[in-house]
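First the structure, in the form of structure tokens, and then the observations on it.
A single protein chain has been omitted; all remaining protein chains appear in their positions.
Coming up: chain A.
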Amino acid sequence: MDWITTVDHKKIAILYLWAGGIFFGIGGLEAILIRIQLIKPMNTFLDAQTFNELITMHGTTMIFLGVMPVIFALMNAVIPLQIGARDVAFPFLNALGFWTFLFGGILLNLSWVMGGAPDAGWTSYTPLSSTGYSPTHGVDFYTIGLQIAGLGTLIGGINFLATIITMRAPGMSFMRMPMFAWTTFITSAIILFAFPAITVGLVLLTFDRILDANFFNVAGGGNPVLWQHIFWIFGHPEVYILILPAFGVISEVIPTFSRKRLFGYSSMVFATILIAFLGFMVWAHHMFTTGLGPVANALFSVSTMLIAVPTGIKIFNWLFTMWGGQVRFTTPNLFAAGFIPTFTMGGVTGVMLASAPADFQFHDTYFVVAHFHYVIVGGLVLGLFAGLHYWWPKMFGRMLSEKLGKWTFWTFIIGFHLTFFVQHFLGLMGMQRRVFTYLPNQQFDLLNLVSTIGAMLMGVGMMIFLTNIFLTSRRPADAADDPWEDGRTLEWTIPSPPPEYNFKQTPLVRGLDAFWKEKMAGHKAMTPSEPVGSIHMPSATILPFLMSVGIFIAGLGFMFSRDEFSSSVMSFLFNNYIVTALGLLITFGSMLMRSLFDDPGWHIEPEELEGR
């Protein structure tokens, strides 16, 4: 109950971590099933329909329900601490964002047991995703589930933007802000300007499927390429929504374990901004083969290649940070160091794909699959591992085992390269993606076997990580405030795990890497910027949960509104939009309650602060 009503950003972070972790596990199982099917030619382990559902759900789950919540978990756990704030700007909305994400994710995954999962690929290209080719409710689960989950992401993005703009500790100018806070800020800005586009895209597709509208239906005058434009004007920035937080994590971990300040801090900041800007300019490089014409292809080709410049700046800055530093290869730093070459390889194939004429050869082959897995798994997931190992003691007050952590790293990264390195060659030899099997004796057999073995090894790495978490959770909480001993930023100045008010006194920031600066000046703690006083806290509330339940019910009601049911009661409830109305009533009723009854919150008094 405590967890359902919480508005504390640190608890919401743990909720995000758990929910994201479970969805990540589901997406991982789907990946393993895909790889088992592809272990040998003409395999009959899965049929084509199930394979289509698995690849669709694997991509959708991993991106929207797996890695994004884990990113949000890290942001929620760390950002208010790093900027010296007592909470986020809108604790209520923070909880609402989590619950809408969770119920959207549950709705999407209900499709497995409610008559067929979506089967049109994670990009849901029309007309493949229209009722003609995808007659089950699968794609409806996709459109409505993602709509609800996307709402949560948008709320989270706005919340972080407001938090970072207004709630930084005194003295923390933008150019003194830790890199992870910077990347969170820019990521949130991308979310704000990219997610509304997919909101519209999903609405249009829903209307096409449920209300027989004609947006993508050629017979009615619609245009399928329109979907691709809308999808990728969101979808390409989404790539940077995923990778920028990983860049932020790496930029925190490497300086800490090199005992040096981040090389080229201001160039890192501007590279981040530039990447975000260019991210919006390059969506049509996903559509070179749609027939946009040579001028459009050339422009999008060049603008895509430009992104390599700020990304290269980042890579070199990390290398220069390590150069001459007292580098310690703890588990987080191992993951960070592994990230650099792996992500660079993904970037190089990205430049190859950005060349429009070459893309006509690479398009829809395993080369593309290898490329984006190098970026997203070899980049983002390694970054998340680095971040989780790094901040675990701060979040839970317990150090993860270094020994198991190193085992996790080596099995995962070896498994990763085994799985995806060979896929570059499979793609160049002509193996198509999204096809459920292949013929023997095309030189695909051995490399596919290697790839599947690699995937199993990555699974083993995940199991070791889970074992590490399980064993750690059974030990008493013993992490020091600054468990890595070389912490540079504000989160390491307070106890692990932090008290619910974070900072007893808001610290005064006197430079970049505020805590490190104080340590170098011989101080043990931050100078406070205010006297000890009464701290105002927001009250816990069930309303965010109820609002999300309402949207969930409304979504289900709308999805089945045109179905024929064997029971007349069900037909009455669904076909007259009664279920939909009921769901919306719960949501709007909760909003009304929130509006009418102000939350006065509660106070933690100074005596209590001293008592702990």
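Rule of thumb we're sticking to: contacts are C-beta pairs under 8 Å (C-beta built on N, C-alpha and C of every residue); 3 or more make two chains touch, one makes a residue touch a chain; residues count from 1.
Keep this in mind: contacts and distances are computed from a predicted model.
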Missing subunit (named according to UniProt) among the choices "Cytochrome B oxidoreductase", "Nitrogenase molybdenum-iron protein beta chain", "FMNH2-utilizing oxygenase" or "Sugar ABC transporter permease": "Cytochrome B oxidoreductase"
Residue among A:Asn43, A:Thr199 or A:Thr437 touching the omitted chain: A:Thr199
Residue among A:Ala89, A:Leu380 or A:Ala455 touching the omitted chain: A:Ala89
What residue numbers in chain A mark contact with the hidden partner chain? 89-90, 154, 158-159, 161-162, 165-167, 192-197, 199-201, 203-204, 207-208, 211-215, 217, 220-223, 226, 229-230, 233, 592, 595-596, 598
